[in-house]
Every structure is written in C-alpha cells, then in structure tokens.
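Only one protein chain is missing from this complex, and each of the others stays in its spot.
As written, the chain order gives the labels A and B, with residue 1 at the start of each chain.
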Amino acid sequence: MVDETASTLIRPPPAGHGDAAAIASNAAAVVAAPGPRPRRGFAAGGTAIEAVLVPAGALILSLLLFGVFVACAGVNPLAVYRYMVEGSVGSWFSVQNTLTRAAPLLLTGLCTALPAQAGLMIIGNEGAFVMGGLAAAMAGVALHGAPAPLALAAMTLAGTAAGAVWIAFAGGLRHWRGVNETISSLLLNYIAIAILNQLVEGPFRDPRSLNKPSSPSIGYDHMIDSIPGTEIHWGLVVGIVVCIAAYVLIRHTTIGFATRIAGGNLRAARMVGLPIGWLVMLTCALGGAAAGLAGMIELAAVQERASADLVTGYGYTGILVAFLARQNPLAIIPVAMLLGGIGASGGLLQRHLGLPDAATVVLQGIIFVMILASDAVYGRLPWFKRADAAA
Amino acid sequence: MTEQTISRRRVLGGVALGAGAALGATLPLRPAFAATTIVGFIYVGPHDDFGYNQAHAQGAAAVKKMASVKVLEEENVPEDVAVTKTMESMIEQDAASLLFPTSFGYFNPYILREAPKFPKVRFEHCGGLWTPKDPKNIGSYFGYIFEAQHVNGIVAGFTSKSGKLGFVAAKPIPQVLQNINAFTLGARLINPKATTRVIFTGDWSMPVKEAEAANSLIDQGVDVVTMHVDSPKVVVQTAAKRGASVCGYHCSQAALAPEAYLTGAEWNWTDLYPKFVTMWMKGEPLPNFYRGGFKEGLIKQSPYGPRVSEAARKKADAVKAALTAGKYVIFKGPIHDNTGKIVVASGQELIQSNATDAKLEEMNFLVNGVLGALPS
Partner (left out) sequence: MTGVGGGLGLWIVPLAVLGGAVRVSTPFLFVSLGECITERGGRINLGLEGTLVMGAMSGYAVSYLSGSPWLGVLAAGIVGIFMGLLHGAICSLQRVNDIAVGIALMLFGVGLADYLGKPFIQPAAPQLPAINFGWWASSPDVQHALKINELFLVGVALVPLLVWAFRATRWGLILRIVGESADAARALGYPVIPVRIIATCCGGFLAGVGGSFLSLYYPGAWSERISSGQGITAVALVIFARWNPQLCFYAALLFGGAGALGPSLQAVGVHGGYYLLNAAPYILTLLIMIVTCSPKRALVGAPAELSITK
C-alpha cells in the first residue's frame, strides 16, 4: 500500500466518496483511502509493468497525434520523427544536447514533485529558480577573490536557501493561513522575476554591463566545469544524484512515510499526531531548494552573471516534468531526458521542415494532456487486473 | 523555411502532398549542402515582428537570393544554453560556416565561449563590443541608428504643435539612451523648447504595457511618439488611433499607419549581410569591429509621410546628407544632461566613426530636454 504513486496522493478525494470522517482512524487504512481503487507504483510486481506501459502507451499515442497534427499542416510526419530522433539521440552531439537541456529540469521538476508528496501542488518553480540564481550570484560576487571551493559552497548554500525560503513561504501560507499554494506560488514567480530585474538594473548592476543589464561576474575560475570528455556540465550529475536522494527520502525514510500520510489524508494524519505543518514546510523547502540549486547551477555553469536571462522557463517546464513523472522523483530522470530531447530536436524541425518553434510546445502539451488522461486507465486494463488483486 | 510556410498555408492539400514527399527528400542533411556556403541566422523573437527581428530577417532574405548560399533560420531562441546549442547544431549538424546570432544578449558569454571551439567558423554578432582580446573569428557590427532617430527628431520638432514628444523605451541601456538623446537633440534644433517624455516598460516585448505607455504619453499632451522596443507595431497603432503622429523604428511601419507615420529609423541589413557573405565566400577578411551610420549604408530613413511639411523635409534631408557625407556630429559639446550637469564638454565631440568611442557606447545620461530619469 505504501507504494502508491504520488499523483494519487495529491488528488483530492473523488467526488461522491463522502465525508472524510468515514475514513478509518489508523494510518494504514488512511493511506489506502484516497483513491477509489488503490493503485501501486512501479515497485509492486505486476503493476510495475503497468506503471511503465501506460505512460509509454500515452507517449506513443501523443507522438501519433502530433504526427497527424503536422500532417494537417502539410509536413511529412515520418520526416518529423526522423529529425526528432536525429536531433535528440542521433549522434554524440545530439545526446549531449539532450542531456544538457535535461540537467536543469531534473531539479526544477523536484520543486513540484516533493511538495506533491505532502499533498501540495506547487507551480512556483520558475520563481525559486530565479531566486536561487540571484542569491547565488550575490554570494559569488561577494566572494569573487575567495578560493573556488569556498565560493562554490557559498553559492550553493545561498541558492538552495533562497529557493527553499521562497517555496516554504508558499507552503507556510497554505498551512497557517489557508492560502492556496498553487495560486500563491504562481504569483511568487512574477514577483521573483520583478525582484531580479529591479536588482540587476539597479543596485546589483555592473556598470560595465552596457546593453545587457547584468550583475558583476562571479569570476570565470569560479564556474562549474564540464564533465571530462563532454560538453555537459556537472549539473547533470548533481541533478541525478538529488533525484535519487529525493526518492530514497520519500520511499525509504520515516519522514517520507509520514509526509505521504499527510498528503493522503490530512484529517487522519492529524489523528495520528503527525506534525503536518512541519512536513509541509519541509517538503516545500526541499522542493524549493532543488529549484534554487538549479538556478545556482545555471548561473555558475552557464550564465556567469545574473541578468534577465535567468528567466529561462526551466521552472515552468519543471511542472510538466513532475506531472509526467507522476510526481515520482526517480521517474523524473527519464522524463527530464525526454523533454530535453524534444527541446534538442526543435532546431532541426524548424530549420529543415519549416515547423514553427511552437511545434515542440504543442507536442509537450499533447504529451502532458495524454499522460494525465491515461491516469484513468490504471487498473482497468484486463492484463493487470490479476496482478492488482494479488498485490 | 519559405517553402514550408507556404505549404503550411495550403493546409488541407498539404496532407496528401506531405505524404507523397518521401522522407528521402529531407535526409540526409550534410552531403546535400556540401558545395554551398551555409549561413545561419538566429533570432531572439518571431522573425516577422515588424521590428528588430524582422529587420534581420530581411537581411537574411537578401542573402537567400545569392547563388550557392544556403540560409538556415531559427527564431525565438532564448539567451541561454539554447543559443549555444543552436549555434553548435547549425555548425555540427548542418555544416554552417558563417553565423549571424542577432540578439545582443547572445554575445557574452555564449558567442565568446563558442568561438574558440570552432575556429574555422565565423560569428558575426550585431551590437556587441569586440575587443582585441576576444577571439579573432568574431565580428561585431552595429549601426549608428541614432543618426536616423536624430532625423526623426527633426521631423518631430517640425510636426509637433505642443512641443511635447514621447518615447516608449524598453530598458535604460546605452543603445536606447543614444536614441532618446539623439531624437531630443534633433527636435530641439527646430524647437528649442521641445521636450521628450520617456516611459520605460522594462522589457523588450510587452504589448499591453507599450499600449498603456503610448496612451499615457498622449494623455500628457504628447503629439509625436517614437519608440525603442522590439516590436513597434503596438505603439504605432495606438498612437495612430489616438490621432498622434509617430516615428518608426527598426523597420518601416508605414503600412500600419499610413497617415500618422512621419518617418522612421530603419536598419539596412539587406545591404550589409550580402556584402559580408560575399566577403566570406571569397575568403576576404571580415572586420572584427564594424560601426557605421548613413555614411556606411548601415541604416536608412523611411520615406516621409503625408503630415511632414516641406520645410521639415528640406531640413531633414539636409541633415541626412551631411550625415551621409560624414560631416555631422550629433553629440557635440557642450551638452548638459537633464539634471544640469555638463556631460559632453565644450569642444568635445562623440564622433560616429568606425572606432570605439567609449563615451558613445557607454552613454549613461539623458540630455537636457528629456523628461525622465535613469535608475541610480
């Protein structure tokens, strides 16, 4: 029962299932309660296949739909598929392109996926990313002459802390003021971007940054390197490690277990005496820290200076990543790579087939809708019914 | 790009067509272009925005007409790792040897870091400040478009009845301040009491804010508006709707407001880009640092609209001729800023030439007559 995927947990009790008071008062029953039909994730025998096959089917269906869509626009879908393969995995260059684009998404995806364990739907990823990058830039500029390890440590600390505070604020508002976290974290995105712009065009501007208002440089020798033999920066490795750590935290620790109880049924979690407020704050802070870390890496591995360019859209794509991964930190890794691949192939589609740049956004939208709709299929496919009953 | 755009419009017929055109026609990529020179253009926004990107796309279109040249275009490429990957992809996957990444923000750090990796590829960047310690396979070019804004100002000075002019600007950066100042100096040649009210919207493309800014200016009595935003369409249309006159920027927006459009400051990339591409194909050295105005043919002036008086045309043409002859300096001391401080000393000249004039490139003041302030 413990292995329910997170998206079940964050779903509100379905219509018609009556008052939560009817739900049993012990924790084990609580976790089973939310869905009309308990569902197990990838770790539980037969349903593991289901958890792979259903999204894979949705993905293939999305690609087919996209093919029909481009065909209607007069472009040969087979050529589209071939360019997508070529652009994302067709060569060593393409693979590196895909992985480089995937790196930040690993971390921004966690910003939605971790709070989701506690039942919150955070979409403030972009704001946390921006605040992380901005804070890291401040630390990096302040420690310009310091030894590189010290500067990098300070930047990491500043970036993660800023992201953590930013999302924990939304979590705290939710818990203690009842402010909806989806809306508040969204608003915080706009506010973060305004703060960034105000600072890099005002007090934090390097007067020598003439036509592109930017902060001073953090120093080229303080920047994060590429993984030897590749053009991919170390952010990819950091992202994968953090995703695995998040998975372990959620699935194999008491805190993770408690969080998922709180996310599954608030009232029951209260009954067993869980410190819900702190669990909410913790997951939000961890999610925000992940996005803030992504912002710090973007600054320290790519951009070197804080500027309006820190508004990359990686945060918004991170929401998509988290949902496609069904809020599972481990599944974020392949999903981020999938989206990195779509992004990497966009250029070829534009240059060789004349598809607008928005074609990849349309594809992402179709995939997103299809994966969500596929939620309805779980437990309904005849092949999995037995496994479901046995587990 | 063009063929597909056309076929995309033939929406329904295209289905059969697309199915018929076998994928053999589209792959493989590299050998097909081997004999030709491949030139890549990268835009930060949509290439038909009636503005900055369209001006570059017009230059790309001129290059497309050349023999044995293949043009690659990618639009809406953000200023982050995406532009790095687009440049690399054009080079590695499509064998491009000459790139025009056209957005200012692409220069530092993206082009500066890519150029050493591909020493045989030429990076031609619009607006950057190349210095001798930067890689030699980078060229930075830019036009002194403020010369055309100066002519705009002269026409505006003649046309405005209230003496109140308006400027919708994106960000307070030197390239924008040059335009605001040159425009104001031009207007004050004609009407020494003219003032230019500036509103900064904060970003390069914000349609609603730009419309609000234009409206606010006109509410204040402004009757000639100009702008420096990526896509001037909204400002031009709003001003025309309110009955004010407007001076264009980047491209000609005359078609959007034939009555209200006075004249405009336009880029002339259609001349420069084929020239650069020809030089590259012949193996001639391209300049690392290239600046120029009317004299070098990097910019042009839109034809005058119906509201421009005969006197205004005459004066504007005279100044334009002097600029074309290289005998006219716009920022000539003494110039006071709008706080009364002297910013260009008497006898000092900020000359528009092909050399780096730090004071010009780093402009950080608003001249007397501009109503507005820079962030501290």
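By our rule, a contact is a pair of C-beta atoms (placed from the backbone, for glycine too) under 8 Å apart; a residue touches a chain by one contact, two chains touch by 3 or more.
Since we're looking at a predicted model, the values are computed, not measured.
The chain omitted from view is touched by exactly one of B:Thr37, B:Ser89, B:Asn137 or B:Gln237, namely B:Gln237.
Touching the missing chain, out of B:Thr86, B:Ser140, B:Thr159 or B:Thr201, is residue B:Thr201.
Contact with the chain not shown here comes from a single listed residue; of A:Leu53, A:Leu187 or A:Met271, that residue is A:Leu187. Although one chain is not shown, part of chain A still touches it, namely residues 7-8, 10-16, 18, 35-36, 73, 121, 123, 173, 175-180, 182-184, 186-188, 190-191, 193-195, 197-198, 201-202, 319-320, 323, 356-366, 368-369, 372-373, 375-376, 378.
Within chain B, the residues in touch with the undisplayed chain are 5, 8-9, 45-46, 48-50, 76, 161-162, 164, 197-202, 205-213, 215-223, 231, 233-234, 237-238, 241-244, 255-256, 371-373, 375-376.
Everything that follows uses one rule, which is that only the chains that are shown with their structure count from here on.
Per-chain Cα centroids separate chain A from chain B by 37 Å. Contact residues on chain A toward chain B in their complex (touch as defined above): 70-79, 82-83, 86-87, 91, 93-94, 97, 100-101, 197, 201-202, 207, 210-213, 231, 298, 302-305, 307-309, 312-313, 343-344, 347-348, 350-358.
Chain contact summary for the complex, chain B toward chain A: residues 1-5, 7-8, 10-15, 17-19, 21-23, 25-27, 29, 72-82, 84-86, 88-90, 92-94, 104-105, 107-109, 127, 129, 171-175, 202-203, 361-362, 364, 375-376.
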